[in-house]
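Complex shown without one protein chain; remaining protein chains in place.
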Amino acid sequence: MKTLGLIIVGLVGAGLVYATIDFPPFGDPKSPASLHVSPRYLEKTVEETAVPNAVTSVLGDYRGFDTMFETTVIFCAGVACFLLLRIPRRRSSGPRQYRHRLTGLTFRIKEGGEIFLPLREFEPVDSIWTPHDFIIEKVCRYLIPFIQLFGLYVIAHGHHSPGGGFQGGVILGASIILLSVSHNLRTALNRMGEKISALFSPVGVFIFAGTGALCLVLGYRFLDYQALAALLPGGPIMARSHGILLVEVGVGMAVMGTMVWIFKNLASRGRYDEGL
Amino acid sequence: MIWQLDLLILTLVVLCGIGAIMIRDLLGAAILFGAYSFMMCLLWAIMGAVDVAFTEASVGAGVSTVFFIAAVYHTTRRTKD
Partner (left out) sequence: MVIDLIVAFCLVVGLIFFAGGTLGLLRFPDFYSRLHPAGKLDTMGSFLVLLGLAIHQLFPLTLGTVLTGLKLMLIVVFVFLASPTATHAIVDAGFRAGLEPWRKGDPRR
């Protein structure tokens, strides 16, 4: 069976390599791809949308439907992870551990029982407890704000440099994941709870689709940002640029929420109590 | 575009891909997959598609490796085949 698979993979690979011989050479100006659509975008982008980075304008404006459904796909991935993995928490049952902050004593409650003393000196800990590492916690605590600032910069500066909603959203989500890895899952859950991360992804998709629907309401086509000139200053060309920014914010929110959501479901086996 | 550099990185991409399939340790496979993503990121940066390279570096090499490791942490490190 394995040999058969290897033969099939080899044949398909050889076919693909054979097909690439017929491709036009890299950067060929006479290839069909760079004769019809690309020059139009590259020449008219700054005139029509006031966005110097052609990739962002193609993603956000000319091919807005693609990006909208890509965002929807990411949202669907988050929902699928949630539906597959999430186990509803049964309150105050099963073993749990509490640690006294001052003395370091750890209590284990085997089963049942009422909720533990609500004193500030006790913290709930994981079953595989590792001591807090001073260096890692401090360095991550100082790095995370810079990472988040960089993520916001990537989202906001996507018009002029490489970047945009996807990359910035992933960086923002990675900062929360770094918090979870360097401290523990409970700290990350206190910062960004399940409900917030689960809310961010549909809200991001809603911002994207809502921008399109707003254009529809204002009498233009779906995702035709010229319509926003009625609401924003700067005329129809700047309105397209601002529309791209709105859409990028939506994409960033959706991606950030989904990344954090998937990570929490994966890292805690859907129980949201302890994990990586 | 320097074709020697291109060829070197392409070879590394193929090696990382084969290694990620062949290795029996799933954690090692996740790390090799991260290396594969990083090589693809370099290749795209060389070709001038900086946006794609940025996405690949953040999603492929960063977050998806963490997802794989989280999945391996809760399942098993050994493959059956």
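A and B label the chains in the order they appear, each numbered from 1.
Operating definition for what follows: contacts are C-beta pairs under 8 Å (C-beta built on N, C-alpha and C of every residue); 3 or more make two chains touch, one makes a residue touch a chain.
All figures in this text were calculated on a predicted structure; none of them were measured in a lab.
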Revision key, fill the gap. Shown chains contacted by the missing chain are A
Point to revise | Identified contact with the non-displayed chain, of A:Val139, A:Val217 or A:Ala230 | key: A:Val139
Exercise for review: Quickly run down the residues of subunit A that touch the omitted chain.
Suggested key: 130, 133, 135-136, 139-140, 142-143, 146
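Definition applied: only the chains that are shown with their structure count from here on.
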Exercise for review: Would you kindly tell me how far, in whole Å, the mean C-alpha position of subunit B lies from that of subunit A?
Suggested key: 19
Point to revise | Touching residues on subunit B, where the partner in the complex is subunit A | key: 1, 47, 50-51, 53-55, 58-59, 62-63, 66-67, 69-71, 73-74
Review point. Contact residues on subunit A for subunit B in the complex?
Key: 26, 53, 55-56, 162-164, 166-167, 170-171, 173-174, 177, 181, 259, 262-263, 266-267, 269, 275-276
